[in-house]
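Worksheet: the structure to be examined is printed underneath.
Note that this complex is displayed minus one protein chain, with the remaining chains in position.
For chain A:
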Amino acid sequence: MSNDILRQDAATPIVIVGHVDHGKSTLIGRLLHDTDNLPEGRVAQIIESSRKRGLKVEWSFLLDSLQIERDQGVTVDSTRIPFLLGNRQFVIVDAPGHRQFLRNMITGAADAEAAVLVIDAAEGAQEQTRRHAMLLRLIGIRHVVVLMNKVDLLEYDEHKIAASEQAVAALLKQLDIEPSLFIPASAREGDNIASRSPRMDWYKGPTLTEALALVPSPAGRADLPLRLPVQDVYRFDSKRVVAGRIERGRVSVGDTLVIGTHGTTARVASIESWHTAPQISAVAGQSVAITLEPDVIPDRGDLLHRPDEAPIRTARIRSRLFWLRQEPLRVGESFRLRLATAEHQVTVASIDSVVRLDDLTEHASDHVPPEGFAEITLAASESILFDAFTPGTTDGRGVLVDRHQRIVGGAPLIGPAEIASGTKAIHPTDSTVSLWDRAQARGHRGGVFWMTGLPGAGKSTIARAAESRLFAQKIDVSVLDGDTLRAGLCADLGFSEADRTENVRRAAAVARILAETGQVVLVALISPRAADRELARQVVGEGFHEIFVDADQATCEARDPKGLYQAARAGRISGFTGIDAPYDVPATPDLHLATGAGSVGDVADRLAGYVADSVTLAEATRRRS
């Protein structure tokens, strides 16, 4: 077997981006077709699929491989297609240009070496053009080719096309993106894609395929200072091996390395491998296994580096951000920052600026909208070792993960942040035990059941009765009762609107802490204002249930277990809910308990049943209990 078949350069990933309908899919279809990259029968299949749907040949069907995509004419997820140009391998990444685009595009594009930005020359840059360009800047793509598409609509006219180009160039300049090239082209007609257009003699630059061939191969990271994040530590036979992938630099047997933040040093005793020639050195990109002398035990996430080449070390990091969650990001939210193999608890200490997509200017804001771009400051509970992100490197960029293990943002790190005067420099810590771990151990999830209702409606009575029923079912349950809270935690609060709101906020904060430890919390609190209950829902987050304990005022007043109605009627207390303070009846409670008639036992049974159904795990998944 000749050596050159076994030894080739790695594929260069190229992402194709652009506004919806500016012709991305058509371009990719055309490119694959004109460069002879389509398997036999594929073109016939596309013609047949298009005919069935009464369409002209629809190149996008090449990529829209799912039936729903072809039927609805939308791309729902990114696609990666291997592509050969001469002897060089590429991978073309195509991402949907619409809904949840960012999430899908980042999945495909995050490692791209170059991008082709497709712009309808007649229509010019649109909202998604700006959004995509912004993302190219954030993920650090160095080579951007702008394809001015559909120039047939401008009659291939040099001046009209030049005017359109200038507008795009001005936009990209705002983002510090210097396109390597503008190519006037028509993907549908094949002009300047794989062959030179006979209709634009005035254009002397390369065609798209010529431009792709000029994209440099990914640069080596072997000459940078060594960064080896520990992925895992194995004990095989009597040997302890430290496994990880080298992100930068090279490591050799005999090197002295510093291990993570604790600063212990050790010498590389060997590089272990199976079924390869013995190695004494390894470079960036390789997944290695090393033994250390002395035999120290690093943790996953520890960064190994040389003593004289330490990375940045700080607990406050300035970072860029692209935000993927459907709800906005606000200051004070906490996440896990996953950085290579490390995980750190971080809190968003400030949102420093947010990009306005209409004109790509940065401005102040108290939140980052869904699919938004921003600069933020993250505060960690411990020192973090990292390098600032630079294009062409694989580390120095992290993802934010919420407490349900979902990736909600991408964060290319900029550097350490100063503690500005007047800011609250808080660095909350968080447990490494996940909600799911706790749920599995207990056999049930945590949850907050917020019982609202008039004084005397029976909230505390029912909560206590349900508590004993749930406890008998081995559910870890507790009751937070309004009076108990006011006797202690909230002793400083009165009954003004503001104090009532603060009372609710504290109750909700305590309930959340308990629920996060896996407990079921029944909160019995009048909480008369709908706005306060909404606040409670926000503080608690997922697992919040509003329970309306409903008895009419006459019934409550007749019960008057604490003699409070009597006192209020007599004017001895004021601001009493139902007498001289309003009660907002819940519009859509998660559970409605009428307590006017029927026994306490029946109502408590209903509540306990509802709670148990909400928190109990299915038997099959109770693996570790």
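Note that a residue touches a chain if its C-beta (ideal position, glycine included) is under 8 Å from a C-beta of that chain, and two chains touch if they have at least 3 such contacts; residues count from 1.
Here is the rule we use: contacts and distances are computed from a predicted model.
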Seminar exercise, completed: Not-shown chain resolves in UniProt (candidates "Sulfate adenylyltransferase subunit 2", "Small basic protein", "Glutathione ABC transporter ATP binding subunit GsiA" or "Branched-chain amino acid transport system permease protein") to "Sulfate adenylyltransferase subunit 2"
For this session: Decide which residue listed in A:Leu171, A:Leu228, A:Ala315 or A:Ala439 touches the omitted chain of the complex.
Result: A:Ala439
Problem set entry | Residue among A:Val20, A:Ile407 or A:Val600 touching the omitted chain | A:Ile407
Problem set entry | Among A:Asp255, A:Glu272 or A:Glu375, residue touching the chain not depicted | A:Glu272
Problem set entry | Residue touching the undisplayed chain, where the options are A:Ala289, A:Val448, A:Ala568 or A:Leu607 | A:Ala289
Problem set entry | In chain A, positions touching the absent partner | 1, 5-11, 39-42, 49, 65-68, 70, 76-82, 89, 91, 103-104, 106-107, 110-111, 231-232, 234, 236, 241, 243, 245, 272-276, 283, 285-287, 289, 300, 324, 338, 340, 394, 397-399, 401, 404-407, 410, 436, 439, 617-618, 620-621, 623
